[in-house]
Structure formats: C-alpha cells, structure tokens
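All protein chains but one are shown in place.
Think of it as A, B and C in the order they're written, each chain with its own count starting at 1.
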Amino acid sequence: MNKSPFDDDKLHEECGVFGVFGHDDASALVALGLHALQHRGQEASGIVSFDGEDFYAHRAQGLVGKGFSDPNVIARLKGYAAIGHNRYSTTGETLARNIQPLYADLSFGGFAVAHNGNLTNTHQLRQELVTQGAIFQSTTDTEVIIHLMALSKKTAIIDRLVDALHQIKGAYSLVACTGDRVIGVRDPYGIRPLVLGRLGDSHILASETCALDIIGATYVRDVEAGELIIIDKDGVHSKRPFGDKSSRFCIFEYIYFARPDSFMEGHSVYEVRKEIGAELAREAPCVDADLVVPVPDSGVPAAIGFAEAGKIPFELGIIRNHYVGRTFIEPTDQIRHLGVKMKHNANKAFIEGKKVVLVDDSIVRGTTSQKIVEMVRQAGAKEVHMRIASPPTAHSCFYGIDTPSTENLLAHRMSVDEIQDFIGVDSMAYVSIDGLYRAVGAAKRDNGAPQYCDACFTGEYPVELVDHTDKSARTKISSLNERRQKG
Amino acid sequence: MNKSPFDDDKLHEECGVFGVFGHDDASALVALGLHALQHRGQEASGIVSFDGEDFYAHRAQGLVGKGFSDPNVIARLKGYAAIGHNRYSTTGETLARNIQPLYADLSFGGFAVAHNGNLTNTHQLRQELVTQGAIFQSTTDTEVIIHLMALSKKTAIIDRLVDALHQIKGAYSLVACTGDRVIGVRDPYGIRPLVLGRLGDSHILASETCALDIIGATYVRDVEAGELIIIDKDGVHSKRPFGDKSSRFCIFEYIYFARPDSFMEGHSVYEVRKEIGAELAREAPCVDADLVVPVPDSGVPAAIGFAEAGKIPFELGIIRNHYVGRTFIEPTDQIRHLGVKMKHNANKAFIEGKKVVLVDDSIVRGTTSQKIVEMVRQAGAKEVHMRIASPPTAHSCFYGIDTPSTENLLAHRMSVDEIQDFIGVDSMAYVSIDGLYRAVGAAKRDNGAPQYCDACFTGEYPVELVDHTDKSARTKISSLNERRQKG
Amino acid sequence: MNKSPFDDDKLHEECGVFGVFGHDDASALVALGLHALQHRGQEASGIVSFDGEDFYAHRAQGLVGKGFSDPNVIARLKGYAAIGHNRYSTTGETLARNIQPLYADLSFGGFAVAHNGNLTNTHQLRQELVTQGAIFQSTTDTEVIIHLMALSKKTAIIDRLVDALHQIKGAYSLVACTGDRVIGVRDPYGIRPLVLGRLGDSHILASETCALDIIGATYVRDVEAGELIIIDKDGVHSKRPFGDKSSRFCIFEYIYFARPDSFMEGHSVYEVRKEIGAELAREAPCVDADLVVPVPDSGVPAAIGFAEAGKIPFELGIIRNHYVGRTFIEPTDQIRHLGVKMKHNANKAFIEGKKVVLVDDSIVRGTTSQKIVEMVRQAGAKEVHMRIASPPTAHSCFYGIDTPSTENLLAHRMSVDEIQDFIGVDSMAYVSIDGLYRAVGAAKRDNGAPQYCDACFTGEYPVELVDHTDKSARTKISSLNERRQKG
Partner (left out) sequence: MNKSPFDDDKLHEECGVFGVFGHDDASALVALGLHALQHRGQEASGIVSFDGEDFYAHRAQGLVGKGFSDPNVIARLKGYAAIGHNRYSTTGETLARNIQPLYADLSFGGFAVAHNGNLTNTHQLRQELVTQGAIFQSTTDTEVIIHLMALSKKTAIIDRLVDALHQIKGAYSLVACTGDRVIGVRDPYGIRPLVLGRLGDSHILASETCALDIIGATYVRDVEAGELIIIDKDGVHSKRPFGDKSSRFCIFEYIYFARPDSFMEGHSVYEVRKEIGAELAREAPCVDADLVVPVPDSGVPAAIGFAEAGKIPFELGIIRNHYVGRTFIEPTDQIRHLGVKMKHNANKAFIEGKKVVLVDDSIVRGTTSQKIVEMVRQAGAKEVHMRIASPPTAHSCFYGIDTPSTENLLAHRMSVDEIQDFIGVDSMAYVSIDGLYRAVGAAKRDNGAPQYCDACFTGEYPVELVDHTDKSARTKISSLNERRQKG
C-alpha cells in the first residue's frame, strides 16, 4: 500500500523530519518516528540528541531499521530532546557529511537542524556567505541556514533564526534543537507538512501523523504555514515571524507522497485518494468494464474509490514482488528479449478476456506504465483503459521533490491523446484539476488565489525560483569531488 | 499482497526450487526464477550449473537479489543446464554448507540436487549410512539422498536415484542435475508443488508458475504425484517409479504459501483465496457490518471475496509499513508501555465508530491477531469480528513447513470460543474443512480418501512419521557445533 | 627494523605529509609516498588532487595499502597536483571528518591542507573564530588555519596564509594545495621535518627522504625552519615570512620516529642511532658482557653501534612475532598466569647462562621493558644490563607527538636507580644529553641556545604552550559527541 522504495518512475519526497522534547527515551522515539516516515527518504538517517549538557549524534547510510538497530547506538544518544531526519536517495551514493541533522558549534552553543523541503536561493546566499569567510562542510542547502545564523548580528538564538528565515526562500519544514529547546518551522506557504503531537508530557514534531501513531502519541494540530514553534520546559510557544499569509500546501502529498494512514491538514490521505478515484469515475467513467485493477501499490485507494463509484468489481489483477525493486541480472540480448517481469506479474486468472480499467496515481516518464499495459495485454485483456488519479504532471518541482527536468515529463511532451497511444491503452483519462480540488474538500480551484501548491500541474510557482532564474547563480556548489567512503 | 519476509506468526514454506535445461543463459534464468520464488525462502540461495564439462556453484546467504547481483557471479555459472534453491530461515543463522543445491562427485560423475519438502525417516537412514562409512557434510536431509545414490548397487544414474527414492519417506519436490540432464521428482503423494514449463526450446522446472511468468516461459503442466521427469537433449521423459498413487497435494499452499498469481494443479491461487472468503461469508456472515478489512497482506484476497459475497464495503483499514518486519528498538519499560506499532497502523478515518470484519488467512500462535484487534479497537471500532480463511490450525506439519510444535498452536490449546475471548473479538469464525474443499472445487472432503494433505487441520498424516514416532531415532544429527562464518 | 604499528609503550609520531606538483600520476605518487611514511600514522589516510579545474578527494580509515588499493580510487584522483596525509591512531576510532587533508571552498577558490605537528593555541583561536561566526567541521587544529585564511582581510592567497601563520603557535609542517600551486611550510623552529625532492620536472614535498626513495625521486634539500615553499608551473619559490630564526628540530626524530633509511637535516638516521649506541658504550660500558641484544625492532641500530664500540658480540636474542601487536585472547586468570608472550620470544640458545646487555631506544612507561627483562631472565640469562639510547623521557610533548601525561612517564616518577629496580636489571644506563648531541654531530648541547627541541628530556619548551597554560582555554572543543560510522 505504501510506496516502493525504488520505483524510479515516480516523483519522490526528499525528506522526513521528527522531533521530541521532554522524554527520557527521546532518541528511541525519534528512531521509531523516522521508521514510520521511511517512505519519505530511504538513503540515510540521522539523529541528534541533547541531555542537558552535551549533544550526541549518529548518522548512517540506509534504512533506519539498519542504521539504528544496534542498541548501543540508541543508548549513546542520551537526553530528553532529540531530532531526526530521513534523506531520500537521488543517486544511490551520498556523502556522509550531507546526512542530516546538521550540527554546528555556534557562539551561543550547539545547534542542530533537519530540513524537509528545498530552498530556491541557496546558490545566491552561499556565494555571499563564502565571500564573508564562511566555510561550508556539506552541499546541502540546509547548511546555508546555519551560516546565516552564525553570522547574524542578533544576540538571541531565536532572533538569529528569524533573521536567517527572512533571507531564505523556498519550501521548508524544519526541526531544530538548541539543547534547551526543540524548534519547528514551516515556510510562509506551508508547502511541506509538519504536525504537532503530544505523548504524555512530551511534545512531538513530525512530518506526518503516521509517525505519531507508531509511538502512540496523539495528534494536536498541524503547524501552520509560516509558524515557528518553540518547545521548552515551559511548554509550546508559537511565533509568526512572517505575519499572516495564506497557505499553499503541496497537493501532491495527498496524491502520492504521504502514507495513506496519515491525516494532512485535517484530511485522511486514504479518503482523499479514494475520493479522487470516485471523481475520476464520475469524470471519465468506463461503464462496461469488467474490473478495476490498481497499479500496485500506490494506485490501490484510488482504484477502490473508482470501483465503488463506478460499480465495477475491484480486483488485484497485478501482483507485486516485494523483494526487490531493481533489476539485478545484467541482461543479455536474449534475456532482454524475454521481457523479464521483476516487479509485477499479471494475475492472469482475472485478466484473460476482460475489459480492464487500470488505475494509477500519476505518470512521470511513462516507462513503467507502458510495460504494465503490455503485461496486462499479454495476459489476455480484451481492452485496457488507464485512469490517472492526478492531473497531468507537466512541470518540475523546486520545493523538495525529486522530479526529472521538465522536458523528461511525459505530460510536458505529449497531449493526453498522444499519451494514450504511447502507453498503448484503449482510453486514457486524468482527473481534472478541479476534480482534484473537490476531492480535498474545496468547491474548485480558486485560480486567483489557489488553495494549494499545484505547480507540477499548473506551472504556477508560489515561491520565486531565484537560483533557477538567475543563470549566473547556477555555478557548481563546490569544486571538490568526493565520494563517500564505502561502509 | 505477498507474504511478509519476517512474519513470525505465520507458517512458513521452507524452500523453492527451479531448474533449466537447454538455454545459454540457464543460470540467469534460474536466478530470476528464484527471485520470483523468494517468498518460499529468504535465508539463502544457491545455483549449480553445468556447461558440458564442468559444474559451477555459487551459494549465498540472504536474498537472491543480493547474493547474485554481481554480474560476475552469473557469468561464472556457465552452461546450458542449471538448478537453484531458496532456503527459508528458521533461526536467522545457517551453516554455509547447508545451502542447497548440494553437490557431490559420485563415481558416475557430478550430481547436484535441491529439495523442497522434508523427509520423515532421515535420522533412521542417516544412522544406517554412517555405519556403512558415509561421511555427512551437512545437516540437511537432502544429503541422505546423495549418500543412498553413492552406495547404491545399481549402475545407471536414474536407477540409483530410484533406488534412493524407494528408501526415503516424506514430502519432496526435487530438482537435480547430472550434467547431461536435469531431473525433477515429486514424492508419491505430490505433497509439495512442482511444475513444468517451456521457454522456446528450453525446459523449465519450478515450484510455482509465477517463476515461469517472470522469464516469460509458458506453463506446460504440473509434474504429477510420484512422477520422475528427465530432461535431456532429446526432450522431456516421464517415469513413474512408484506406480499410480492418488495425489494428496498440500492444501495450505492455496491458503497462504503460494503467490496469489500462481496457478496450482489448475487453480488460480488468488481465485481460490477469494472463494474461501466467499465461503466464509456464507458460513459465518456478518450482515450488519460496516466494512471488511483485510489483515495485510495475506488476508486481502479472502477479504475481497468475503466483501463481495457479503455485500459489505471492502476497505484497507490497516496499513502496513513495508520497510521492516522486526522490532529494531530495544524497548525500555516506558517504550514497551507505548505499544509501539512497528508493522501495522489502523487507518482511523475508516475504523472509527464502525463495525469491522477483519479477515485473515490463518492463525498460528495468535499473538499478532491479538495486537491487531487491540489496535483496531483503539482506533475506535464499535465492533470487531474476526473471520479466518482456513480451518483451525491444530497440528504440526512434518512435510516441509516451519510450524511451531503442536502445543504452541493456538487452535490446539483452545476452542473457537476460547480463541474469540483470547483474541478479544465480538465474534470469531473459521471456514469449515468442507468449505475449504469446496473453494478448491471439490464437493466436499472425501474422508475415506482425502483429496489433499490437510494434516495441519485434521491430524491425518498421509506419510508415516518414522523419526517422529521412533524416539530412538531422534538423536542429535551431529555432535559438531559450528556457527556460520559471518559474511 | 621499523616501528611496530601498535607498540603502546612507545612515543608516537602523529602524522606524515606528502605533496607532488607537476606529474601526470600525482595521486599515485602521493599514495606511494604515504605508504613509505606509514610509520608516521596508521589510522587513516587522505589524498586531495587538482586537475586544473576540479579538486578530487579520497579519505579512508586504515593503512594506505588498504584504503587506496582499488585502482578506481587513484584513477578518480585526477590531476597534476596532489597532497596527502597519514594520521596516527590514538584511540582506534576516529571521525571521518577529521581525516586530512582538510578541504574548503574559500572565496578565492578551493584550498586543501595537511598538517604534521600540533598547535599550542588552538583553543584560544577557535573560541575567537566561533565568536566571529566560523563553523567548525572537525576537531582538528588544522581547521583553525583554514578559518583564519577565510576571515583574513588580505586579498592574495599567500598573504592570507601568512596572515594565518602569524596567528598560530606550535609545531607544524604543512603541505597545501590551492590548485595551481602546492605549498609547503615549516614552523619558525622547524620542529617537525619536511624535505624537498625532485622527480624529473616534478617537485615533491615529504616528511622524510624515504618517501622520495620509494618513487625514485632525488633529495634536493630540507625545507628550512620558518620557510614557506611555493611550487607552481614556474618552479619552486621560497619565502621567509618569519625572518630568520634558529632551528630547533625535534631530536627524537633521530632516536625513534624517523625511518632508519631516512636522512634528516643531512644526517643518516641509522648512523645517528648507531652512534648513540657507541656513545652509550663509551659512557656506560659493560665490559664483561657476553652479548648485546637489541629490543626489536627499534633498538637494533643502537645495539649494533654499542656492540661494535664495546667489542661485544651482537645477537638477535629476542625474536619478534610480526603478525600482530595486540593481545587478541581475553585472558582468563589461568591464562594470565602463564605470562603469554604475544610479541616477543627469547632466543634461548643464546641467552642461557649469559651476561646480556639489552639495548632499547627509549622507555616511556616501562611496562614492556619489565616484561622483556623477565622473559630474558626466564630464558636463563646470568645477568641482564639495560642500556637506553636516549636520555630519560620525563616531559610530555605538545608538538605533535602522542605522549602520556607527564605523571605517567616512568622517568618523571623515578630516578635511574629506581628505574633499575623497577625494570629488574643488574645495571641501567641512559645516554647523556651531551652524548646524544654528540651523536648528531654537535660538540655538546648549547644550553643557552639549544640546537634541537629536546623538551621531552629537558622540559625546555621552545614554543609557548598557550592552551596548556591558560586553563580557561582548555574547555571542550565541541559539545557534540559523535562516533564514526563503522566502515
């Protein structure tokens, strides 16, 4: 039901964050929270804790359940406050020094920070900071925030942080730890998610509510767009350094990124997905189809919604092999010719001779869709119809999602009719943008003041793309080429 | 949809086998086939190939996709004939020398064999063989077969093999390789599965049809109970060394072990599971329930069948975290108290205030069921009803399935009413044994001559349990204690 | 003949450095040079190279021959300029980010630096730098130099470096790379060694001449105390930013640290060691001894010198097991009682019934000496006399040598007579400080202006110990506790 760790024909969330203040097992809770947020990043994880005197850090390549499974690791991460981070692998290799949370000894003391999102003026700020004598240890844009704080003329830590926040642009949900407090921030548009929870007397910050559930914490509320939350021994304090701004939450979180059992901004992700499926069934019905088949695993809720609304039987007509995502056999020409099915297999008993509606959440490059349709046809389907539970993905994201460049997006290069031919289906439909908005409870998209960030569908970017626009800023971030030590 | 690699409250298949004769990429095909059969064994895999002159072997701990991912490994396994084996981990540790296929230089040449199943007179035979001077290199019962062949007085290889088969008792589906031929055997009752497939001019043997699908091979037929198949350059030859016997195929393969996209003895596994769910809905309806929720992932097909037959909405009310199966945090008392939900999370949006029917395929010890029910209740379910898509599992298996000893089986210790209380549900029902037989197409169980092996439900064991009955034979298999080298 | 990698009763050099400018295989030459300098640091090694456009880095735990043995590693380290560093293991564990050369993107471009030595005002400078907004990525004092350069008000790189050098105190031999040049610096007293070599048109910097020999380079001259060498495409340039100062080279390099086949400041290290032995034989003869036995391996040259001068036969009376340095068996009481001899064994054939002179280079804690004397006595020696080829080591080093704190030095706690009793020998003598100076070619120590740094013997420290003296500066360098990722 959750996302595959290695599906390379999907957009990918780049990070998950989690923070705890006021619990004796703070680091263990963070490890569990990160495990629940593993779908938001599988490349590497890190935890920094504070025990009233010292900070403790552990960062490891790979899944949380591997990097933090040694009981000594958690035992060493002492303290009542801890923050953690999952990182998504874009390349399969990563520098150890890029694993978050980042930590720095600043003049006021230790400071650790973890970031979900992406800044759009990193290069510009980085050039200015290096000119002032700043030395960067990572290639993450998160480090820009730390240097802005280090060089801020303000005295108080929070003032320094606000000083830094006013200079950065982009999408960010941050959790930070200064020792005696844990801090959460959402960017002025609240593009990436962040929720506040409670476990007894402890306070929790998490990217999604599923990470509250795993430790039995209760959901309190979503951190608001542009809100800065400070948790210390006196409790939770809220600041609004940007004044009031209207939220533009990432609508794709509903479509694919978030776990189906999470609630976001008050909505059940699973219910929204089912509802998108129902909208699709109304907008683009397929009345005489024999069965609705989800593309596993992410298409399942929309397919159930489609099947219910369309009154067509729902069947698991495609079975997924959970054991591995990547092809591990170097294919000879002969083997390539066989069309090896590493990930999926058609459930022939149901497909043969049937009119099949395939439901998927989105299409990025379209290569996987093509293969799946071919497999379903080989299994004997009479007709194959494709329904996509999102509008066409035609624009890259610059706010923390790993997307191909715009020209590699299928919907950028082709019309829906062309896509129908390319994928090889008898009919093809995407949900409309208004249908999508209806599924999340709006009457329709307010084109003057859109309620969500939907830039990947509409190309309307709420936050200025400074580095992207200013070609001169797009120089190499470092002239050092270093590979991670194999571990 | 497939089995979790580490669900310790399930019965487990102990092995999968695969063989290819007559293909230039024989070993690559075996690796792919083993990958498709990964659910039948995750501990270790091995492949032995033959190139007309020499045999080549590679055996590795862990998943196929890991142990065989280096292209050099496959390149070294040269030849047109190859057999492979997946092994299930009962302990997490294993001796390298126990990884199959086993290989021996016999007087007639090299011989490799891989075995799915379990012999019931291993200890007895082993004692006799050691007395004759045989030296065992593994603790697998498969090696008994090789020694019986080595010491056979017959001349021809096939005669030696038949000689050995007449001495062993138990369940076995074997694939073997003598260089110039690949051999497949199913025990006289055909307890474990084995199918024959074809890929161009090549012939394939596999535990399940899903392993034919992955390489695009076509299904020819199931190897019959008691049949010995010999594949050589002249094609496929069949022998029946045991004469005609009626088949007693393992009915639990349908319930849980096999992949849902496989066909066994002509039946779609997925359809049988749906049909068991439908039988359950007829035998033990739950008319005023609000929704049917499968226990992921194995309960899904039966839940769909139950929902359709019972006309109750089907919902994914429990979400599974695919990233890890084992608890990786050493729980302090505080953490234990939280009831950490590592594997599953209730989808609260659907559960709250609802009458829920949970559908699972089977119950072994009941510990997982208890936790899931508790989780569903905490999520606000008004009523929780449990429906199990198999009869009560009350007897251990001695034919190749990893089961707890009989006294640890919940259904051995408790009546259905007691189980209802233990699990904490409002109502509880198992499908009847006849309902199960109906789902696989029989009118009912023929108690005089049962059509399947259902010993785990009925305690009627078709093959004599020699070692189990003869206490004197149950001595230690070796006085050597050796741990595997960490790799 | 060389130092044992793990002799924990010896002082230890903490680093070796090597640099190449103007060779197509610059990184391969650096790797070879570091291999020849392995005795100066076994914990970790790093190389940074520059190819005219980009910098390339590789750093690895363990020996050079392990961390740089993959041909791809060297192939990736492209360029005509490269510098490298060996680091000594004080604890067996180290942070990946502490492995040198350090690298930073400064406003003028990339800058890499490697350091042999130790600064004495690191804490003081670090506190000032953090207050100015500097963020440290390592706990090495080398990083102070980089931050001083980053924050310097000067424009030209060399001016910034000189600016930084004027602020640091202590012992340092640096090699640095700015891309278009490789730089070498020795501190004003020239405490640690650094030599200049030539290989065809390429120029080399190395800690010792043995690292020139391995690649067939010729020795040009020692870099002078306080000299800054700049190597670029126009050749070698020399600067003297500190004016003229008299050199105080570390005399212990002759006694133990350097490889015997190196030349330092014009002297053969091996010859100096033999000459110290000869001085010892004159100062503290042992006229009726039967044989001179070196404590292997470092005592051999002095023992040969002693034997020649004293006209006593030289014999390898103690055999060393080269295979491991550390005890690997957890001793039970029984085993402890056996007095297990992991490293050395007496050559009984020569020892029994003899009057033996043991010659060692130095004594730190005395524990190894005690055990060796006991072993020699058990082998049947009639008398055992100890001669040490250095004066008593009674003071800690703060200039880049790993020494126990002063109170743990045997010669700090005991007189020579007390040491004789403690070690258990019949007579005991150290070479005199003047004898030592004679062995390196001086008439005697010039007490008004000593020719060498001999602080470990005399307690006269040529460079101010700022951090050591100013207690307030001795705070923790970072409040972060992080362990290296196991690799």
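Just so it is clear, contacts are C-beta pairs under 8 Å (C-beta built on N, C-alpha and C of every residue); 3 or more make two chains touch, one makes a residue touch a chain.
For clarity, every value in this text was computed on a predicted model and none was experimentally measured.
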Taking the complete complex into account, which shown chains does the hidden chain touch?
B, C
Which candidate, B:Phe55, B:Tyr430 or B:Phe457, sits in contact with the chain we can't see?
B:Phe55
Listed residues C:Ser268, C:Gln370, C:Thr406 or C:Ser432, member touching the removed chain:
C:Ser268
Which listed residue (C:Gly170, C:Gly226 or C:Pro301) would be found touching the missing chain in the intact complex?
C:Pro301
In the full complex, subunit C touches the hidden chain through residues 1-2, 5, 24-25, 28-29, 31-32, 35-36, 38-39, 42, 63-65, 68-69, 71, 74, 199, 210, 213-216, 259-261, 263, 268, 270-271, 296, 300-301, 304, 308, 313-316, 319-324, 326, 328-332, 334-335, 338-342, 345-350
In the whole complex, what residues of subunit B lie against the chain that is missing from view?
48, 53-61, 76, 96-97, 103-107, 109-110, 130-137, 146-147, 150-151, 478-483, 485-487
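In this text, only the chains that are shown with their structure count from here on.
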Could you tell me the least number of steps, going only between chains that touch, from subunit B to subunit C?
2
Subunit B against subunit A, contact positions shared by both copies (same if over half, else different)
same
Taking the mean of the C-alpha atoms as each chain's centre, how many Å separate subunit A from subunit C?
50
Between subunit A and subunit B, centroid-to-centroid distance (C-alpha), Å
37
Would you mind listing the residues of subunit C that make contact with two or more other chains?
none
